[in-house]
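Below: the structure, in structure tokens.
Here the complex is missing one protein chain, while the rest keep their positions.
Naming follows writing order (A, B, C, D and E), and every chain is counted from residue 1.
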Amino acid sequence: MAEEELKLIDEKGIRNDGRKFDELRPIKIEAGVLKRADGSAFLEWGENKVMAAVYGPREMHPRHAQDPSRAVVQARYNMAAFSVPDRKRPGPDRRSVEISKLMSEALEEIIFVEHFPRASIDIFVEVLEASAGTRCAALTAASVALADAGIPMSDMIASCAAGKIGGKVVLDLGKKEDNFGQADVPMGMVPTTGKITLLQMDGNLTMEEYKQAMELAMDACKEIYKIQRDALKRRYSTSISTFEETNDMEEE
Amino acid sequence: MAEEELKLIDEKGIRNDGRKFDELRPIKIEAGVLKRADGSAFLEWGENKVMAAVYGPREMHPRHAQDPSRAVVQARYNMAAFSVPDRKRPGPDRRSVEISKLMSEALEEIIFVEHFPRASIDIFVEVLEASAGTRCAALTAASVALADAGIPMSDMIASCAAGKIGGKVVLDLGKKEDNFGQADVPMGMVPTTGKITLLQMDGNLTMEEYKQAMELAMDACKEIYKIQRDALKRRYSTSISTFEETNDMEEE
Amino acid sequence: MAEEELKLIDEKGIRNDGRKFDELRPIKIEAGVLKRADGSAFLEWGENKVMAAVYGPREMHPRHAQDPSRAVVQARYNMAAFSVPDRKRPGPDRRSVEISKLMSEALEEIIFVEHFPRASIDIFVEVLEASAGTRCAALTAASVALADAGIPMSDMIASCAAGKIGGKVVLDLGKKEDNFGQADVPMGMVPTTGKITLLQMDGNLTMEEYKQAMELAMDACKEIYKIQRDALKRRYSTSISTFEETNDMEEE
Amino acid sequence: MKELISKITKDYLFRLIKDGKRLDGRDLLEQRDLDIETGWIGTAEGSARVHLGDTDVIVGIKMDVGEPFPDTPEKGVMITSAELIPMASPKYESGPPREDATELARVVDRGIREGEVMDVKKLCIKKGEKVWLVFVDMHILDFDGNLFDACGIALMAALMNTIVPAERHELGEDYPLPVEHVVVPTTFYKVKDQIMLDVRLEEEMIADARLTVATNENGDIVAMQKGLSGVFEYEETISCIEESKKIGDELRKQLDKIKS
Amino acid sequence: MKELISKITKDYLFRLIKDGKRLDGRDLLEQRDLDIETGWIGTAEGSARVHLGDTDVIVGIKMDVGEPFPDTPEKGVMITSAELIPMASPKYESGPPREDATELARVVDRGIREGEVMDVKKLCIKKGEKVWLVFVDMHILDFDGNLFDACGIALMAALMNTIVPAERHELGEDYPLPVEHVVVPTTFYKVKDQIMLDVRLEEEMIADARLTVATNENGDIVAMQKGLSGVFEYEETISCIEESKKIGDELRKQLDKIKS
Partner (left out) sequence: MKELISKITKDYLFRLIKDGKRLDGRDLLEQRDLDIETGWIGTAEGSARVHLGDTDVIVGIKMDVGEPFPDTPEKGVMITSAELIPMASPKYESGPPREDATELARVVDRGIREGEVMDVKKLCIKKGEKVWLVFVDMHILDFDGNLFDACGIALMAALMNTIVPAERHELGEDYPLPVEHVVVPTTFYKVKDQIMLDVRLEEEMIADARLTVATNENGDIVAMQKGLSGVFEYEETISCIEESKKIGDELRKQLDKIKS
């Protein structure tokens, strides 16, 4: 977190982009957007554009990496070269490696991995346009793609960040807020149980501020969870109607 | 193709290096020049110097890459660091990867790959000195090396380029013609059947020019085919005479 | 060897750091210093600090690299990034690759490799601080670590360099002597048999100088051998006393 | 990739194609629906997402200022990469084949470069010292065959959509990338002596040979590439070129709509 | 790494921990003996070797002069690497897991960076052109659990021990690295709903979840990282943070002794 160099929030608590302290950027999710993948989801979150695809359960390769008691969950977080203002070199950097690891661990928690010994469940997330908060967007989209793939899961993870700008705790930092704010707390949770599956923090927070941030983020996760479920419902109803059409055709 | 900056062909149709529009640079081929390889050929084509070696059919490694129904044909085109005016970094660049792929595909066509399930047939071509047209030289030399190795083949591929310089269609571009000409069409074919196994083109050609270029190149391939066969005959007669000498010795 | 630019040895044969021509820098060895490794040794030699660890015999991975008739000995010589005045990039450079190869070959000679078919014996040496003569320090420490691991061996290797500075043959070049001297002869031997297992030389030596250098180094190896044995004795007696204590406890 | 398709499907496809028919009812030389969306990526200087049937690709253009190559001191530089990301196909599980990505990037690049689509001299800032670098990144999201054409069209569309970010580099006002020609590739696949256009993945898997022809608006051929181990007759290449010109004209009409 | 530990040992450990006990008799929130030795590496600008029980790590600091990042022209640069060398554990035989080393380096780095331990502005030599580069290399010699804390403490100690080599670069006299805050991480592991501190390797192997909290001398939280596939309750994170502040104060006392 760089120190603040511009006014990120005014006296009335209104932020640079017009949002209130506890307001999310607009989020849209569409499930089932790719043909080859077993499950997929496309998510727009403010200026972020993220595509998630799921393959599996399928036989794990290489074989020596198989786990005889459970499926191995492998998430890959990747940024497209053109997703950031200064072109990113293709391929994983250390940041992507860390995020991929954290995503794999978080998602493993909700998947019934013991149902699929020796298998792998692969989650690929491509960040096509990035504007602060991509790891939360990626984890949120990945959960929907897993559900779309029909992977047996205990529940879905919703993910969101809170942070501190101009000395105030706010929800869901935007690009400038991320660059010039004082702290960022990306987290992910299962909204129905309150279990925290992802948690990072950097910057400077007192205990009190930490509590405020977490409360904002936990509430937001419930909101995001609804958007995830709505995306799956739309996808499901489309499938149903296609199914009915097919039946109709067969009856003719 | 850079635009023409110097006079590459004069009014009488004579080119910079004294050749006519339909004239090849001198080509020499010698088969069976290496001891360790199963087959080999050394080819000089103008200033180009190219060595080709063949190993196989041999067991394919790694095993998971084996094809249970046929041999895998793997050609590797490699330029020596000192083969070009500005030293080339050792190792494959994108150009070499592409040429290796096209060579592998072209050669697979003429080899009876179904005779050798699970095997690999490896063709290594080293460009020792490069002066325009190395991929045609490489493919031509590789065919001879395959024959020298006794690999069962339907026939040999001869390869040559035609192109456009100073608005005229000519055969077998030299270094300067390649750098400052207007189009290049490297191709490879089985001269006895007319089947085209390699075809690339870059620059700018009308349909009429394309036809002229291909006719020049196809005729040249027949000429090159003779040189290939002569090299094998010389190699064969040497082997025969060695064989006879051996017999003579045994009779003593 | 760069040419001499400063006075490395005076008229009385006293060197820059006060040593005589045939004098080693101080050497200290401690065996059994790491918990996870099967054997280990920490060695200080002048300003050099070297840690050696041994794992094995253990199943060789990958399997296709196993030797059905013997153990494969793999030494890895690695310099820490902070071990030299100008930070070294992590990872093996060509120098480390060469030294690792020579160490593996030298150590293979003294290990009863035929006792452990399909196994690997891995020796890891980390140079933590470097000040001329690290390969000799590494080989000396590795021998002690192998003995500490209980690997069956015919004997230990001691290693030391001699060289030429200011026209004089001297033992165990220091940092400045190495940089500005005229020749360096690192060697390793089994002191009890006189067999030479490591030998390199660079610079400029007459036959006579070579002989003087080798004689100095061979004598020094015997001295180093004592230090190696003392380290193992100290380690052994510690183990014994621990063992006795254990017995005492059991008797209570 | 052949193991992904069963023998029964293969045989069925062979029979269909022999009769000049296709799985989805198209004629052999008929293209799938093409959808081009430009300017889709806000962080890119230019971008296009192309759906060709179910094949889904994104091309993003980033521009930066850098040094020219020593032998072309007055020319901007284009650097083209293709990423066959594992998202796009179950076959890319253990990493997509590097040589496929390389050939794809090089063939698509060749059409644009040799067709002199950009006036690269206009991308010179200071001769021998500073020129514009044009980074082309092609991202394959969903792979249902014929990447060459999908990427070629997407790249052409993205270039037509690109704004040179001069202001950000304190080099005057932003301006559209100087696009002089509209080049599009057309890729033919040969299956059992039948030649077909715009294949889907199953068709691509059983094809013997491939021929890509890129043409410009004058009907000139600017790049060609034969692929796979099958062969073409000389006459077949002539037919493909003729067909390519026709289809190229159709595609150029669609691309011209973007421009305006 | 789980296969390194037998089912019997695992079950035994689970039972112990359930009762709030540990293999070596410690309480769940009790640390092992900590030994910090600084200035150990003569070739480094700063160094520390830390033994945390049998865990043995070395951190070396090298400094050089180089260019700042374009977006922070007035600030020195810290570059942190961790090498999980095969010496440290039998499990690193075929190369230690790259993502583990990456996460370790990044989490330890984050505490120092976000805690503003160094005044990086004082490491600027000439704005936009020349700054001090601080290379941090963490070398794991012996791995008996809890690398995050061992490395975090070693890095903090090494920084407090670092002399900026100004003379060698003809930039005036050498001076101590400007250290403004003392940040230390504390890492909690959760096993079957019990939360424990400073785990040994066997305990680490059976843990469900990990939480690292780094605090400074004011009791502020400067970095956190949850790891592994298990979960934390919100209230558990609060308790960990409170515990971390307490332990951090103890550790800072040990570190302050070094300084003087």
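Simple rule for what comes next: contacts are C-beta pairs under 8 Å (C-beta built on N, C-alpha and C of every residue); 3 or more make two chains touch, one makes a residue touch a chain.
Quick caveat: nothing in here was measured; it's all calculated off a predicted structure.
Undergrad: I'd like to know which visible chains would be in contact with the absent chain if the whole complex were considered.
TA: Within the full complex, the chain left out of view touches B, C.
Undergrad: Using the definition of touch stated at the top, determine which of C:Ser40, C:Asn78 or C:Ser100 touches the missing chain.
TA: C:Ser100
Undergrad: On chain C, what residues meet the omitted chain?
TA: The list for chain C reads 1-2, 94-95, 97-98, 100-102, 105-106, 108-109, 185, 190, 194-207, 210-211, 214, 218.
Undergrad: Quickly run down the residues of chain B that touch the omitted chain.
TA: Interface residues of chain B facing the absent chain: 34-37, 47, 49, 51, 53, 55, 58, 61-62, 76, 78, 80-87, 90, 122, 124, 126, 128-131.
Heads up, the rule we're going with is that only the chains that are shown with their structure count from here on.
Undergrad: Leaving every chain except chain A exactly where it is, which of them still form connected groups?
TA: No chain A: B, D | C, E.
Undergrad: How short can a path of touching chains from chain D to chain E be, counted in steps?
TA: Each step joins two touching chains, and the minimum needed here is 2.
Undergrad: Averaging over Cα atoms per chain, report the distance between chain C and chain E in Å.
TA: Once rounded, the distance between the two centres reads 32 Å.
Undergrad: Can you compute the centre-to-centre distance for chain B and chain E, using the mean CA position of each chain? Integer Å is fine.
TA: Here chain B and chain E have centroids separated by 59 Å.
Undergrad: Got the chain A residues that touch at least 2 other chains?
TA: Not one residue in chain A touches at least two other chains.
Undergrad: Examine which chains touch each other and state the graph shape they make (line, ring, star, complete, other).
TA: line
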